[in-house]
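With one protein chain held back, the other chains of the complex are shown just where they sit.
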Amino acid sequence: MLTIESITKYFAGAPQPALDAITAEIRPGHITGLVGPDGAGKTTLLRLMAGLLIPSEGRLTYDGLDTAGDTQPLHAVMGYMPQRFGLYEDLSVIENLRLYADLRRITGTQRQRTFERLLAFTGLAPFQKRLARQLSGGMKQKLGLACALIKKPRLLLLDEPSVGVDPISRRELWRMVGEMLDGETTIVWSTAYLDEAEQCERVLLLSEGRLLYSGPPQRLTRRVDGRVYQLLGIPAAQRRRLLTEILERPEIRDGVVQGKALRFVMDADAKPPDPAAFGNGPETRIVPVPPRFEDAFIDLLGGGPGGDSLLARRTFERPASERPIVEARGLTKRFGAFTAVSDNSFAIRRGEIFGLLGPNGAGKSTTFKMMCGLLKPTAGEGFVAGLHLARAAAKARARLGYMAQKFSLYGDLTVQQNLLFFSGAYGLQGRAQQEAVAAMVDVFDLKSFLGTSAGTLPLGFKQRLALACAVVHQPDVLFLDEPTSGVDPITRREFWNHINGLVEKGVTILVTTHFMDEAEYCDRIGLIYRGRKIAEGSPDRLKAAARTPEQPDPTLEDAFIALIEQSDAREAAAA
Amino acid sequence: MLTRLRALMTKELLNILRDPKSRTVLIVPPIIQIFIFSFAMTMEAKNIHLGVLNLDAGRAGFELVQRFREAKTFTRILPLQGQAEIAPVLDEQQALAVLVVPVDFSRRLAAGSPTQVQLLLDGRKTNTAQIVGGYAQRILEGFLAEQAPGAASRMPAVLETRHWFNPNLEFMWYTVPSLICILSTVISLILTALSVAREREMGTFEQLLVSPLQPFEILLGKALPALFLALCSASLLLAIAIFVFRIPFQGSLTLLYGAMVVFLLAIVGIGLFISSLCMTQQQAILGAFVFMPPAVILSGFATPIENMPAWLQTVTGVNPLRWFLIIVRGVFLKDMPPGDVMTNILPMVVIALVTLTAAGWLFKRRMG
Partner (left out) sequence: MTADAHHSRRGRARRLKALIVKESLQVVRDPSSILIAFVLPLILLFLFGYGVSLDAREVRLGVVLEDTGPEARRLAGAFRATPFFDARTALNRRDLEADLISGRIRGMLVIPQDFAQTLNAPGVTATIQLIADGSETNTASYVANYASGTLTTWMIQEGLMADRAATPPVVLTPRFFYNAELDSRNSLVPGSLAIIMAIIGTLLTALVVAREWERGTMEALLATPLSALEIVIGKLVPYFVLGMASMAVCTAVAFFLYGIPYRGSLAALTVVSAAFLLTALGQGFLISTVTRNQFIASQAALVSAFLPAFILSGFVFEIASMPWIIRMVAQVIPARYFVTNLQTLFLTGDVWSLLRPNILILLVLAGVLLALTLKKTPSRLE
């Protein structure tokens, strides 16, 4: 039993406590989910549990061990996986395992058995000799988890283990952790994925250092019973505009795109709108649907961010055009004998969102880097706004905005200095530059952080700043490489408001994501697997392709997994 | 393009100067080091401990020893009792040298028959030992002149020595200007050798590469701020040399600054070349160390280039520090004329062009 007794934690220099009088109990034999927006204090709470920080006030005990004082005995029974798990990248899979086995004194036959079990478990057995550096993001996380599990811990603390991990690997991680449960083990799983939280027996919901909810997720979900609806039968081209319209209604708490449909949550006691009001004839219907944990989560935190995008309003309208503005023709990239991307072609029209989906290591990022001119293709060509990426590199780059997967702004510079730099790097100067920067500050609500070093911003604001720096020069094409990785659901909605708004103005988006609910926003998706594009089409078409008698109504995640399994099966048959 | 360049340079300056630790590393060590090293770099011999084994019971032996005792060089005289004590005293470095006055010294001197005193020196400290040997010779000559006036007088020809540019042979006049060169080399390296590798590790380099910035703009954006900061730092050291150490500045400040810009550009070019060659900061720091100690050794800073074998003297030609040292010492003390300064600037211009072009080429290649 992990007991949290009115824990408060202050950090030097911060006026507000990171955690404010948290009291809770975490029971053995369960997975407890730790959820909340960015900066809620999830990582701080986990570090306090792990004895890596000392509470300013209050006490944290695990089976009578004070986490502040009894660190040695605590660490002997604890497994902990930090957010950026520190694998030794220049050590191989098996060497990483051996290190943690030795640190935890796993010897003899038990050691061999543990290795075999974990390697089988993670599917890493064929890659034992591979250096951790060369593993895909998903494999790294699995190895990290395996290292934390090496000595069956009685207390397992996981800080967002599934960030940046593809849906298949996420399911595997979940399964691995699930198998640890034996009635005695206590597991705390911090996550930004609310579908994971929904599967936990209990959740702790933190916001701004306070505990807002503690209990089974289903109990929280019940608060939005009867308030969740879907708007069906609307033309695909109007989804984004209608979503904005709906979200602007005061009685709507939250709304998202789900393929061709829109899903929304009403205020308590409010009646759903009249479908006729959307002006698309009798096809348009509104049906109640069962609530999800995410609906209740957003509701508890005061609802979504509305549907308006200041960014879009400040963006000039680009004339419509049917010519593809981004085009890849037979892009291929080989690193030595390894083919990372093989013959990848796609074309994106103006004002379209094109999603690149695929498991970690499938070649999405490599494709991305070739499309923005960071990598030279081994074969094939890329065009942006009709400009050849190899021949008119600088011109082409002036037309695009890029947001990298990893935070890559100047951490030692302030928010304002970063904005000034990136606007200057794209040639803005004088009044135009001042106005562009002021607009970004306004749009992304960065005013109170202007003098803060970018490296010390909370994650959500880092991502906002990164997006601001990518769009400050009003690019025609926006490349977003996992822009919302690890970001909380509310900030993600804000991001998508902006993206939707920009697209309505004719900006073209190429995006990668591991959030399947975000993939629903895409007009078209290219599914990449093992360097090749194995499917392309709208989210609904992909779902249709994965429909089977056993699974008559697959989610996009189901479709994702099914299509990859089909590809594996074809390959096995061919071999 | 000017807008982009200005943005780059502002970013670079802020990136260096915003972090207090990085600011400290740029300002504090050079100041501390110029003060400590200026006093430390001396080729004189002072505070020397001398062992004395005086086997002579006579007056002359006593007086000779007394002369050594009075000499300023020797701060401590260790009287020894017998031959057996000599080796341990030298072995253990209790004394740098041992003076042995033979038994019959006074008698033979009085009799006018030739005699000798022995000076046993610690050959581990080759240089100091040689200098002390010279001092001892002079003390002995003084002693002889006093013992037998007239004997040493009236030589057919004497040498009248004058030291130009530094009449009293003050060591500081020599070391302080040299230290300005060495310390500004270190600063320029600190500013440049890691900068690209660091941006690579942080991921910001990709962000630069997707912007419309051209490779040479990125290169200039890195080179100019580094040049500016290194110039500031060198100016500070120069001011310390002139106003605190009171080293006479005889030459033209304009010439010195002209040479300094070229020199710093050459070092910045080397730093950026190292930086763009390396993928990680660990490699970059290794690169900086592959450059710095050899550059210092092969510059004539600590020991003259003339002492090196001929082939190595040729090698020193590619070392910008070597040329800049000549200019700084020359302009400082000798009022070196523009023609001579230009002769030494020219090789640095070539080096700067080569290193900056190489760095630019690497940038471009890495971007392709």
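A and B label the chains in the order they appear, each numbered from 1.
Methods note: a residue touches a chain if its C-beta (ideal position, glycine included) is under 8 Å from a C-beta of that chain, and two chains touch if they have at least 3 such contacts.
None of the values given here were measured: they were computed from a predicted structure.
Shown chains touched by the hidden one, complex as a whole: A, B. Interface note for the absent chain: among B:L14, B:L80 or B:A129, the touching residue is B:A129. Across A:L60, A:M78 or A:L480, the residue that sits in touch with the chain not pictured is A:M78.
The hidden chain makes contact, of the residues B:Q83, B:Q137 or B:T314, with B:Q137. Note on the undisplayed chain: of the listed residues B:G269, B:G330, B:P347 or B:G360, the one touching it is B:G330. Taking the complete complex into account, residues 19, 21-22, 25, 29, 33, 36-37, 39-49, 88, 90-93, 96, 105, 109, 112-130, 133-134, 136-137, 140, 143-144, 148, 151-152, 154-167, 169-171, 173-174, 182, 186, 189-190, 193-194, 198, 201, 280-286, 288-290, 292-294, 296-298, 302-304, 306-309, 312, 326, 329-330, 332-337, 340, 343 of chain B touch the chain not shown.
Residues of chain A in contact with the chain left out of this view: 47, 50-54, 71-72, 75-76, 78, 80-91, 95, 98-105, 107, 131, 147.
To be clear about the criterion, only the chains that are shown with their structure count from here on.
Annotation: 57 Å between the Cα-based centres of chain A and chain B. Against chain B, the residues of chain A that register as touching in their complex are 369, 372-374, 376, 394-395, 397-398, 400, 402, 404, 406-414, 417, 420-429, 453, 469, 479.
Within the complex formed with chain A, the residues of chain B that make contact are 3-4, 6-8, 10-11, 14-15, 18-19, 202-204, 206-214, 368.
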